[in-house]
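First comes the structure, then the notes that go with it.
And then chain A:
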Amino acid sequence: MQKDNGAEGTGVKSKVKFKSVVYLETDLCKGCGFCVEFCPTHVLELGKEFNAKGYHTPRAVAIEKCSGCNLCGLYCPDFAIFCRKVKVG
Partner candidate 1 sequence: MSTIAFGSGPEESLEEVENPVNKLLRKERMPSIWCPGCGVGTTVNCFVRALEESHLDLDNVAVVSGIGCTGRVAGYIRLDSFHTTHGRPIPFATGLKLGNPDLKVVVYTGDGDLMAIGGNHFIHAARRNIDITVICVNNLTYGMTGGQVGPTTPRSAIAATAPYGAYEEPFNLPAVAESAGAVYVARWTVYHVRQLATAFKEALAKRGFSFVEVIAPCPTLYQRRNRLGDGLDALKYYKAKSIVKNGADTRTAEISFQSDIVVGKFVDRERPTVLDSMNKRLAESIGAGYVPYPLSEDDTMERPRMEEEDCGDH
Partner candidate 2 sequence: MEQADPKGVLTGVHFLDGDHACCEGALAAGCRFVAGYPITPSTEVVERIAARIPQVGGIFIQMEDEIASSIAILGAAWAGKKSMTVTSGPGFSLMMEHVGLAVMTETPCVFINVQRGGPSTGLPTLPGQADMMQARWGSHGDYEIIALAPNSPQECFDLTVKAFNLSEQWRVPVFVMMDECVGHMTERVMIPSAEEISVYPRRFTTKKPGEYLPYAGGEDGVPEMVRAGDGYRIHVTGLTHDERGYPAMNAKAQEKLISRLVGKIRKNESSIRCIEEDQIDGADIAIISYGITSRVALHAVEMARDRGIKVGTLRLLVCWPFPESRIRELAPRVKAFVVPEMNYGQMVREVERNAAGRTKTILVPHAGGTVHDPKVILDAIMEAVR
């Protein structure tokens, strides 16, 4: 998997740039906090916003730190959140 997201210089010039995107199906989230806690780079925080069921849902406060590892997706008991790398441009 392409680890260099193009944003940090490693001395290697990659032709294709990637960024990470975190997706959240807000209606499925139950605000359990697993994703927030176990994201290795602390991308997420539970926000003030809440869904129709009243659960506070997470948001990415440091998306540039997301490595696309999808541990959030692996932990999410409600299959609500996941992330992936997408090509830039």
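Candidate entries met the following condition: all candidates are chains of the complex that A comes from, given by their letters.
Methods note: a residue touches a chain if its C-beta (ideal position, glycine included) is under 8 Å from a C-beta of that chain, and two chains touch if they have at least 3 such contacts; residues count from 1.
What you see is a predicted model, and the numbers here were worked out from it, not measured in a lab.
Every option in 1 or 2 belongs to this complex, yet chain A touches just one of them, candidate 1.
By the touch criterion stated above, chain A contacts candidate 1 in their complex at residues 19-28, 30-34, 37-38, 51, 53, 55, 59-60, 63-64, 66, 71, 73-79, 82, 84, 86, 88.
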